[in-house]
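Here the structure is laid out as structure tokens; the discussion comes afterwards.
Of the protein chains in this complex, one is absent; all others appear in place.
Right after this comes chain A.
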Amino acid sequence: MARSWLRYLTLFAGALFFVFPFYYMVVGSLQESPDTSLRGAVPSGGLTLDNYAAINDRVNLVQSLVNSGIFTGGVILGTIVFGVLAGYALARLHFRGRGTLFAVMLLVQIIPFQLLIIPIYVMIVRSYGLADSYLGMILPFAINSTAVFVFRQFFLQLPEELFSAARLDGAGELRVLWSVALPLVKPALLTATLLTFIGPWNEFLWPFLVTKEADMQPLAVSLANFIDNMAGRAANPYGAILAGAVVLAAPAVALFVAFQKHFTASDLGSGVKG
């Protein structure tokens, strides 16, 4: 039994190491003045919501959250609509160019978009004039390739008889997809939505380049700008920064805790085995 004791000690030490900074984020955001002593991690008083008011004075939290929401929602919509169609075609339809498309999809997962930031910036901001617009923000992320891959894997697992039966009944391909295949891959929709969510919600570099107007910036960008150049002017800069961090982190953490069943090893395993 000594072994299982050691196992749980390792596991819980690991968990503490992962979770403590989150706890400290919340504690720090509630402190009147920063207390960095070890005892400060377990505050006994002097808690306040002033830091949230302070960050809201500098950064329009509601507007930033709306911007993050539109950016993220647009990407999820594009990924679900066009990603399902592409995943279905890649898994179930024989058409010219399928192999090429699949190979390119895998290649895209290796070459991250950050490396192409200069040409994409030239195209979207300089050539198309989409700076400070939601479209410009969404465009480079519009269809998440990992999600397309997840859809393809799920559609591949369905038995072929299902499709041939529906087609014999005279159902068109769109109808087969909508009424036969899609209801069976509902878990994939949720997994792909979760996977897709963390991309744009947390993304910093691209919206940072595209948005110069404060009222177009998603929260990750406005908070980063606050950390970078305005923090010195707040009365309790760390408190205000951490309050902003809590607001930015909370939706993602809440989603993944609520839907943790849909973000398991096997879901991910099939999603990234490219």
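Quick notes
Just so we're on the same page, a contact is a pair of C-beta atoms (placed from the backbone, for glycine too) under 8 Å apart; a residue touches a chain by one contact, two chains touch by 3 or more; residues count from 1.
Criterion: contacts and distances are computed from a predicted model.
The unshown chain of the complex is recorded in UniProt as "Sugar ABC transporter permease", chosen from "Flavodoxin-like protein", "Putative ABC transport system ATP-binding protein", "Sugar ABC transporter permease" or "Reductase".
Across the entire complex, the residue among A:Leu77, A:Leu162 or A:Val253 in touch with the chain not shown is A:Val253. By the touch criterion stated above, the residues of chain A touching the omitted chain are 3-4, 7-8, 10-12, 14-15, 17-19, 21-22, 24-25, 28, 34, 36-38, 40-41, 82-83, 85-86, 88-90, 93-98, 100-101, 104-105, 108, 110-123, 126-127, 129, 139-140, 142-143, 145, 148, 164, 167, 170-176, 198, 201-202, 204-205, 209, 220, 223-224, 227-228, 238, 241-242, 244-246, 248-249, 252-253, 255-257, 260-261, 263-266, 268-269, 272-273.
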